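Let's look at chain A:
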Amino acid sequence: MAKTIGQEFVKGLWEEIPPFRLVLGLCPTLAVTKSVENGIGMGLATTFVLVCANILVSLLSGVIPSKIRIACFIIIIATFVTVVELMMQAYAYQLFQNLGIFIPLIVVNCIVLGRSEAFASKNKVVPSFADGLGIGIGFTISLTVISAVRESLGTGKIMGNQLFGSSFEPFSFMVEAPGAFICLGLLLCVMNMVSSK
Partner candidate 1 sequence: MSDKKKRKVAYVIALVCLVVGIVCYAALPDRSQQEPVRVYYESTGENVLFDHQSHSRDFQLGCLDCHHEIAQKENGSHASCVSCHTAESSLVPALGEGGLFDHETHSQYYGLSCTDCHHMYDPESGTSPQNCNACHMETGDDYMPGLADSYHQQCIGCHQDFGVGPTMENCNDCHGPRKRADAFHDQCTGCHEAAKQGPVRDDCMGCHAY
Partner candidate 2 sequence: MREMVKMVIVLVVLSSLSGGLLAGLKNKYQERIDNQILTFVKGPAIHSILKDASNDPVADRFSLSINDAEKVFFVGIIDGVPRAVAFEAFGGGYGGDLGVMVAVDVQTDEIINISVTTHNETPGIGSAVETDTDFKNQFAGKKAVGDFKVKNDGGEITAMSGATVTSKAVCSAVQRAGDMYQQVKSQIKDQVKNFTG
């Protein structure tokens, strides 16, 4: 049964929300979610790449020979990633400094390549756009939630605002790498508990 455009969009927000449901794109999820700012920045950058790559891949799907499709996808994705990188350098240099190597690494983010391969190359432009946007926004939401939990517990602040009283001693484990795994696991657990009801 073919899904409507709306359904294609909405599925990315819960049903197939990365990285919780599609456990993909874990590298940026774990590495950049130390602060909400980074999380949102990374999410939006990925969304932009996803949407553009999806549109272009679905447009070109008739032209690209199947044997070299992965190479072509990578070229398309890498182009948009470089665009994002340049834009970020030009307009949000500090975010660029914070995210560092993880922006170029969007190229190898499984979500982006995965959507191109699994969805965009087999669908028309409009559903691909909806799919890319949905998954991208879902990814942004996930990163924001994870980073909000980590930043608030790990530093006691969100976007520089003190959350708890001054007597709060930050649980700095949460901003360390192992804290990211535990946070992701617990959120996944909560999500499964909610949806199993």
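Basis for inclusion: all candidates are chains of the complex that A comes from, given by their letters.
Annotations
Throughout what follows, a residue touches a chain if its C-beta (ideal position, glycine included) is under 8 Å from a C-beta of that chain, and two chains touch if they have at least 3 such contacts; residues count from 1.
This structure is a prediction, so every number in the text was calculated from the model and none was measured.
Among the chains 1 or 2 offered as candidates, the one in contact with chain A in this complex is candidate 2. Looking at the complex, you find that chain A touches candidate 2 at residues 63-65, 67-68, 71-72, 75-76, 78-79, 82-83, 86-87, 89-91, 93-94, 97.
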